[in-house]
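The other protein chains are all here in position, but one chain of the complex has been omitted.
Chain IDs A, B and C follow the sequence of writing; residue 1 opens each chain.
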Amino acid sequence: MSVRVQEADFDVGAELSHLTDGNKRIGGLAVFVGLVREMHVREGYHRDRVDAMTLEHYPGMTERALEEIEAEARRRWPLEATLIVHRYGRLEAGDRIVLVAVGSPHREAAFEACEFLVDWLKTKAPFWKLEETPAGEKWVGAHVGDDAAAARWEKKS
Amino acid sequence: MSVRVQEADFDVGAELSHLTDGNKRIGGLAVFVGLVREMHVREGYHRDRVDAMTLEHYPGMTERALEEIEAEARRRWPLEATLIVHRYGRLEAGDRIVLVAVGSPHREAAFEACEFLVDWLKTKAPFWKLEETPAGEKWVGAHVGDDAAAARWEKKS
Amino acid sequence: MKVRYFAWMKRTVGVPEEDVAPPAEVATVGDLVVWLRHRSPGHAEALAEGAAFGAAVDQRTATFDVKLAGVREVAFFPPFTGG
Partner (left out) sequence: MKVRYFAWMKRTVGVPEEDVAPPAEVATVGDLVVWLRHRSPGHAEALAEGAAFGAAVDQRTATFDVKLAGVREVAFFPPFTGG
């Protein structure tokens, strides 16, 4: 039951050990680690390599948004432990960006809640990616697939 | 692209770092850690606490079965990295049993393949759980839900 | 009232944040957008009609019909691209 926004890298093993330590009701721990992927973007006739990016966020609002997303997951699934750690600042290809971990007595709930958290934080937490390409800096546009992924969790009213 | 069956515990952080190290094509890493859950089983009028279990397996066949499951996942999804580590022997509540990790350029493939691997290894890898309860030892029966979970990945012929 | 801009909107406006005191008839987030456009060509471009941007009021996502009475901070930003 914890949310952190930080510039520093995180230690996945230490985070997970701390999250589950002593809780013998957890049968399954589903985890997602987002990494900066080396990409090639088409820019006119050129294909540029993205080597690094800077992740900007909205201090204050970010933590609040992540806490609300986490609370929503806890309302929907029987969870024993949840953790979201999201980095900001300059990140290079191969660097970790985000860690989402969910522990539940049952693996189905852990997997579902983990996917839910990842989908929602992509569309509901105030982060913006600025990519560095050989041709210069470029703000990343929203990914249509992310909206679709987030929308599948919307409850019918 | 690796499968291990071992008695010793594993270090989740070290395993994941090793799995993704230097591969800049991985955008998402989906991970599952299965833990021994403290359970209460009804036995006639008594509710017994399960404090520990012994996991028996079929050396040789186990590795082969896990390799086949892993190969099947790689046929179905575009994966950059896969790892299955499964323990055997005596395990206590809170202990790690299994680690499944899948790295892919895209998170959807990573999540799906990770769930697939967990579902299939529960029904297709030769492991058997012997639970220790205050009333004595008890072989665990197959879980009907596991068959259903595995069946959703069966391809229509 | 503090107004904040993020990502490319911050660059286009030219400042990350500014204190503004709109007149009383600027009652909603939408009214504020229209009023801010007159501050500079950068504001006009960043907050142009039809541009894809969202808003937060006191650090919660808000639609453009949200009232400004009692509000301390309004933020404008492009769609989120984190995770």
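Simple rule for what comes next: contacts are C-beta pairs under 8 Å (C-beta built on N, C-alpha and C of every residue); 3 or more make two chains touch, one makes a residue touch a chain.
What you are looking at is a predicted structure, and each value in this text was computed from that prediction instead of being measured.
For the chain that is not shown, the touched chains among those present are B, taking the whole complex.
The residue from B:L55, B:L79, B:A93 or B:A109 that touches the chain not shown here is B:L55. Summary of contacts with the chain left out: across B:R37, B:R107 or B:K122, the touching residue is B:K122. Taking the whole complex into account, chain B touches the unshown chain at residues 34, 55-58, 60-61, 64-65, 86, 97-98, 118, 121-130, 139-143, 146.
Methods note: only the chains that are shown with their structure count from here on.
One simple way to say how far apart two chains are is to compare their mean CA positions; for chain B and chain C this gives 49 Å.
Multi-chain contact residues of chain C (touching two or more other chains): none found. Multi-chain contact residues of chain A (touching two or more other chains): 34, 118.
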